[in-house]
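What follows is a set of notes on a single structure, which appears directly below.
Note that one protein chain is taken out, while the other chains of the complex remain in position.
Chain naming follows the written order as A and B, and within any one chain the residues start at number 1.
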Amino acid sequence: MMPALTIQRFWANWLVWMLMLLSAGLGALFVVALEHLTDARWSVPLRRTAERVSGLVVPGSVAALVALFSLKVLYPWARPEAVTMPLVMAKAGWLNIPFFIARTLVCVALWLLSWKVLAGGSLKQDESRALVWTLRLRRFSPFFLVVMGLTTLVVAFDWISSLEPEWYSDVIGVYLFSGMFLAGLSAVVLAVSHLIEKGRLPQVRFDHLYNLGAWMFAFTVFWSYIAFAQYLLMWYADLPEEVYWYQQRSHGPWRGLCLVLALAHFVIPFFALVPQDAKGDLKRLKRVAVLVLAAHFLDLYWLVFPVLGDRPLFSWPELSFACFFVGLAVLWVRRSMSQGADMPVGDPFLEEGLAFKL
Amino acid sequence: MTENIFGVVGLFEDPAALLKAVPLVQSKRLGKLEAYTPYPVHGLPGVLGLSRSPLGGMVLVMGALGTLTAFLFQWWMNSVDYPLVVGGKDPSSWQAFVPIMFEVTVLFAAFTAGLGMLLLLNRLPDLWHPFLLSKSCAEVTRDKFALSIEAESGSLDVAAAQAILRQAGALSVEVVAFPAPASKVSLNALLALSAAGALTCALAGAGMYGAVKLFPVLPPMSHMLVQPRLDAQQRGMRPPVAGTVARGRMPYLGALGNPLPRTKAVLELGRKVFSNNCLICHGPLANGTPILTAAYGAKPANLQAKKFLSYTDGEIYHAIMHGKNAMPALGLGFTEDERWAVVHYVRALQRAQHAQDTDLP
Partner (left out) sequence: MLPELLRPEPLVEGSISAAVLDERVLAFPERRPPRAWFVAFAAAASCMSLGFALIGYTIVTGIGVWGNNRPVAWAFDIINFVFWIGIGHAGTLISAILFLFRARWRNGLARFAEAMTIFAVMTAGLFPLIHLGRPWLAYWLFPYPNQRGLWPNFRSPLMWDVFAVSTYFSVSILFWYLGLLPDLASLRDRTTSRARRILYTILSLGWRGSAGHWRHYEKAYLLLAGLATGLVLSVHSVVSFDFAVSVVPGWHMTIFPPYFVVGAIFSGFAMVVLVLAVVRRVMALEDLITLRHLELGNKVILGCSCLMGYSYLCEAFTAWYSMNPYIHHTFLQYISGTYGWAGWLAIACNTLVPQIFWLRRARRSLPVMAIVGVAALAGMWFERFTIIVISLYHDFLPSSWLVYKPTFVDYGILLGSFGFFFTCVLLFSRVLPVIATSEVKGSLHD
């Protein structure tokens, strides 16, 4: 194998796993913000777990900063001397290294700030029991939604779409966001089930889990809707600058991956979560969460890896990356689980949340 | 008169009182227990021992049936029975069928949920149910909660039922009887009804006949042939001035022959284009026997007729290009080569029907 390809492969793997970490972290943070925003009760007992999972934003951000070294390797526009297409050259106003780094820095700063406010504020409330924190977090959460919307848009355009700078799709930001939220929910489900099995969330019942399941179900459908709509529009219009992207992702060996993705990201989770009882069944939720996380990995893999060549690479480098990052994430979340209370004990609504009935 | 008793109904102030009363009344096993409430009461089905609604499974099955129906319909109509090429897509492509598959799935599932619940599971409409005729019914649809002990296999201990409901804290207790059986429908009424029906049908038929006879075609039915902006609508991409000849193009009429060689490939191309476009009217042998019924009264030309045997290649080409009589101008839909290939193929068909001895090998 050519060494150049090996370097590319390294960074492609890095990119996918950086996005995985960010997905779990930002997705979980989004779960937290939704609670504040909608004044929900069911999620109060689960919120601390979501806040802990959202800590993955920190290693995710570090990974993103490290990934800046991959620009010259993975991104054709970052080697202006090698760019021949006028179409790509014309985009230099957006696709240039200093601006890209600046955008990434802004995103990372916003993520860390949001995490600090949402997760840190809740911890502070544990100590002080001051109600003012509830108000502050409620006021902050709409801003986090804006941050989430804009930064996922930037990440989608910068880190994913610009791998092939001539391709473009407006909806790629929404596509990435829906996958990230789903991954975040799944990570929260796994963390919650771990704590329940350890007996650390004794009062969490079917009724609480049901809502997590319902959100997962809803976003499974939403992700599929966005993914299919994007595909249908490009397939139908058949414009050369768009459709080649799907061409290389749906032909040859990639065709099988598309099918697996459709099954694992939509069909199986959909039917697994369709019965009313399934949405609050911890065992089933856990299995679906593992499947959805794997599917989200496949989704990112399917977005990134076709730029390396026309056949999927999956071998020991991918496996070792998977082991390393999954291990890192598990250790990171477990470390945060050893500190502080398992539920937001300072939240004035905790009691109501525990008593929540469907 | 116990046969005529439907049941004994006790009214309660709120859901809590109702839920509390159920176990006590249940313990006596006087009859079938049923509750009537102004809105669904949480936990009531469980207390009454009702099984869960099977509606979810029904909806899932019917939804899946909807998906399948929609797919098969579209696939058969647009891929098999009348293969349609749209936007250069394969006639068998499935992607564009998905939106309608989704809609039909929802349609089937939603109506299974709604009508299945009303008609199948709840056995509605039921306009003569004894409870509807009770005084308690109006209380229930306003704000009270009723618990009723209903006669099973025709017998009920009314006094015991009244006592236990009172004991359970009912505000009032009412004995509900079955309504008196409706009087038999008389033969005269039936006859009158049939007569009225027949008369209505006759009148409607006569009216319809008269309407169609008197007003066969109304002004709106001019199919937009006459309207104020017909000319204005011809704006847009302007057609070239009449008689324009493009640079580098030669007129084909007159003595000019077919520029294509008469090779197997060309004839094959001609056959394909002919089969897809000409055959439907002119028939497979080009003898004017159409595949379509002559629904529009048009009579496609018999290209085997003497008149057409003597046509020059250029004249056939011209007919393809600009149409002839009722035949529309089809030429712009094909490349120049395809048009000339069709001319070759028509020639071959003509020769096949008018073969001479020299054609024999």
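Annotations
Please note the rule applied: contacts are C-beta pairs under 8 Å (C-beta built on N, C-alpha and C of every residue); 3 or more make two chains touch, one makes a residue touch a chain.
These numbers come from a predicted model, not from an experiment.
Here is the thing to keep in mind: the chain we left out touches A, B in the whole complex. Summary of contacts with the chain left out: across A:S70, A:T134 or A:S336, the touching residue is A:T134.
Considering the complete assembly, chain A touches the hidden chain via residues 38-39, 87, 90-91, 94, 131, 134-135, 145-146, 149-150, 153, 157, 168-174, 214, 221, 225-226, 229-230, 232-234, 236-237, 239, 241, 276, 348, 358.
Interface residues of chain B with the unshown chain, by the touch rule above, are 14-15, 34-41, 44-45, 48, 50, 52-53, 55-56, 59, 73-74, 77-78, 81-82, 84, 86-87, 89, 93, 96-97, 99-100, 102-104, 106-107, 109-111, 113-118, 121-122, 124-129, 131-132, 137-138, 140-143, 219-221, 223-224, 226-230, 232-233, 235-238, 292-293, 295.
Note that only the chains that are shown with their structure count from here on.
Contact residues on chain A toward chain B in their complex (touch as defined above): 228, 231-232, 235-236, 238, 274-276. On the chain B side of its complex with chain A, the touching residues are 56, 60, 87-89, 95-96, 98.
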